[in-house]
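Pasting a structure here, questions to come.
A protein chain is absent from this complex, but the other protein chains hold their places.
For clarity, chains are labelled A and B in written order, and residue numbers in each chain start from 1.
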Amino acid sequence: MSAIAPERPRRFTRPSPKALLGLAGTAVIVVYCLAPFYWMAVSAFRRSSDLFAISALPSPWSLENFGAVMEAKNGFLRALLNSVIVAGTTTILTLMIATFTAYALARLEFRGKNLLLAIVIATSMFPTISLVVPMLKLFTNTLHWVNTYQAMIVPSMSFALPLAVWNLTAFFKQLPRDLEQAAMVDGCTAGQAFRKVILPLTAPGVFTTAILTFIMAWNEFVIALSMVNRGSMQTATVAISRFTGATGFDVPYGTKMAAGVLVTVPLVIVVLIFQRRIIAGLTAGAVK
Amino acid sequence: MGPQGMKETTNMRHWLPKAGMAVLAASLLAGCGSGSGSEDAGSKPPSFKGRGPITLATGKDTTGVMDKVLDQWNSTHPKEKVRMIELSESADEQRQRMIQNAELKSGDFSVLNMDVVWNAEFAANRWIVPLPKGEIDTGSMLKPTVEAATYRGNLYSAPWTSDGGLLYFRKDLLEKAGAEPPKTWAEMKKTCDKVLKLPEAKGMSCYAGQFDKYEGLSVNFSEMIHGAGGSVVDKAGKPTVNTPEAKKGLKWFADAFKDGTIPKEAITYKEEEGRQAFQKGDLVFHRQWPYQWALANAKDGSSKVAGKFNVAPLPGLDGPGTSSLGGHNLAISSDAKNKATALDFIKFMTNKENQKKRLLLTSQAPTNAALYEDKELLKKFPYLPTLKASINGAEPRPRVVQYGDATAAMQEAAYGALSGKTSPDAALAQLQKKLAGVNSK
């Protein structure tokens, strides 16, 4: 019966009360997720003199805080660039090697598979703050990596890898083997079958893993703070932590909120653009 | 040993886990066991030779003053340039980074901008070197600031900026009520009773300080104890906090919380929350640092009390109170290269002229005594004489090596008593026990 199931877009089969319910759900989620962020943005647009006001809209609107963030001496643009480099490289490398490993775990027969899975996840069980000092020792004395990108990229990779490997393994396993076998019957090698069939079909999973990895790396703070002591190498989160008031007692909340907005919004926009492009591209490949 | 040999050992060290490394490194670099400490402490000429580029590890300075000062130094010392390493805004993280740097023996940080309370810990752990006698002009500096920079008779850091607590009060309301700034806590409460009856004072509270559970509470707690004639530890670092005087001090504030003299929400106040409350006109009296002066006087609408307040010395139980000492010192890291340059740089930073510049641009209190009499400065900072009195009478927070444990214990005791969870007596008895334990750790 199912063999001839028509490829109809689901949305037309939904009755309208359900659609209304969905709309309500959508609204609730949007409000829940955005309300605190809204407060952050509103605070960022207030003048520093009425920062503590609790009106729903800033009056008057002011770009003072954003100006303060962008002041040349803060090097915030440079820090954003550093964050892009670190998080971008981390994501690409993590996804690559995690895909390899996940493929082996999902599709190949070998001994010690469970042990490998266990070891990979075990590295996510040690308190991160307790890793900083030994890692710093390793990077300072042995590898001489202080003030380099790899000193931030490699640890970020190690934090993201367990999730990426497990995730991808789960996604790959979710697809039946018949798919590849069919492709191999058509003359594909195992590798080709994987690339042309499995990857496109798990694109939503792979892409979600990439987003999660990117954001994890983008938000990483402790390592970036410890491994780098040159202003020109600092990432955005570290730069934000260095905004202080004139005396050390006064906390420039407004500036930090503005910086938070500046760090978050482009990230979300970029993710959305990529999401459309990549998913569209990959799934298009799969259909054929 | 030659550089080659040094390198060999270094390479070997990486693979030894941390603690083993520290021992090995200590024996290599210090070249002595624990017994030869006295020689080490006294010896200075050989270690202050090198000249060349150095770094300054400091919390970020957004005023940009530091850049200007460094530019000035760098233009006159092209071969001994100073690079600024900006640490995170939080004092705890700054301390962590400096300790990590010391334990790695990396020499990345040459000059450290330290909080005054870290001096004993950094000195006792040999993370910083004693400064040669007669190099820093300590004679011109306020005495408590020099004392706070001294450990076991040796000066370990150069007092750079200072800080003392002030009692901010609403001049306008006190005048209306016909009251003078109070000298004692009881007077303060009496004045409040009068002031709060004024129609303008509707909804206001009497007093607040920094009472959230963090370093600021240790500062305020020390002032409660010292203000009542007690002490937290004696000169040798032995705890002396379980005394009738100390109890009277803590009890006054615990009671003040109970009867509403101090508003309930003050238990969440750090400096900034308190400043907001004062600027909104919620407080008659506020224990605060000098930084509030300029901000609360801002005419841009952020402060409702601009021009309506003044400062007085902190009150005490029976007479004038005692402030805790704040501020920052400059020290030289033990593993720093080019220590001669570092020493010159510290002298440059702490000289009178630079301290004055700093005060004018950042309103950070100087350690140089003469600046408190400077006419030009007095015009801009009328509170300077009060501040000088406050710093001159200030008691340092306990100068113990395990300061982190001591301050945590003080915060625990004070927070418990102020929030009414423990009685002041029990809190202090327990603190006495804990502080005794800290010393043996």
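Rule of thumb we're sticking to: a residue touches a chain if its C-beta (ideal position, glycine included) is under 8 Å from a C-beta of that chain, and two chains touch if they have at least 3 such contacts.
Operating definition for what follows: contacts and distances are computed from a predicted model.
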| item | value |
| --- | --- |
| The complex's invisible chain, by UniProt name, from "ATP synthase epsilon chain", "Sugar ABC transporter permease", "SoxAX cytochrome complex subunit A" or "Glycerol-3-phosphate dehydrogenase" | "Sugar ABC transporter permease" |
| Touch criterion as defined above, residue of A:Met70, A:Ile85, A:Leu138 or A:Cys188 at the omitted chain | A:Leu138 |
| Positions on subunit B contacted by the hidden chain, ascending | 17-20, 22-23, 26-27, 30, 33-35, 37-38, 41, 92, 95-96, 99, 123-126, 151-152, 212-214, 264-265, 267-268, 273, 276-277, 401-402, 404-405, 408, 411-412, 415, 419, 421, 440-441 |
| Interface with the unshown chain - residue positions in subunit A | 1-3, 5, 7, 10-11, 14, 18-19, 22-23, 25-26, 29-30, 32-34, 36-37, 39-40, 43, 52, 54, 97-98, 100-101, 103-104, 106-110, 113-114, 116-117, 119-131, 133-135, 138, 154-155, 157-158, 161-163, 165-167, 169-171, 173-179, 182, 201-202, 204-205, 207-209, 211-212, 215, 218-219, 221, 236-237, 240-241, 253, 256-257, 259-260, 263-264, 267-269, 271-272, 275 |
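Convention: only the chains that are shown with their structure count from here on.
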| item | value |
| --- | --- |
| For subunit A paired with subunit B, centre-to-centre distance based on mean C-alpha positions, whole Å | 40 |
| Sites on subunit A touched by subunit B in the complex | 47-52, 73-74, 133-134, 136-138, 140-142, 146, 225-226, 229-231, 238, 241-252 |
| Partner subunit A, residues of subunit B touching it in the complex | 10-11, 13-14, 17-18, 21, 57, 59-64, 67, 84-91, 93, 97, 100, 103-104, 106, 108, 271-272, 275-276, 280, 289, 291, 295, 298, 300-302, 362-364 |
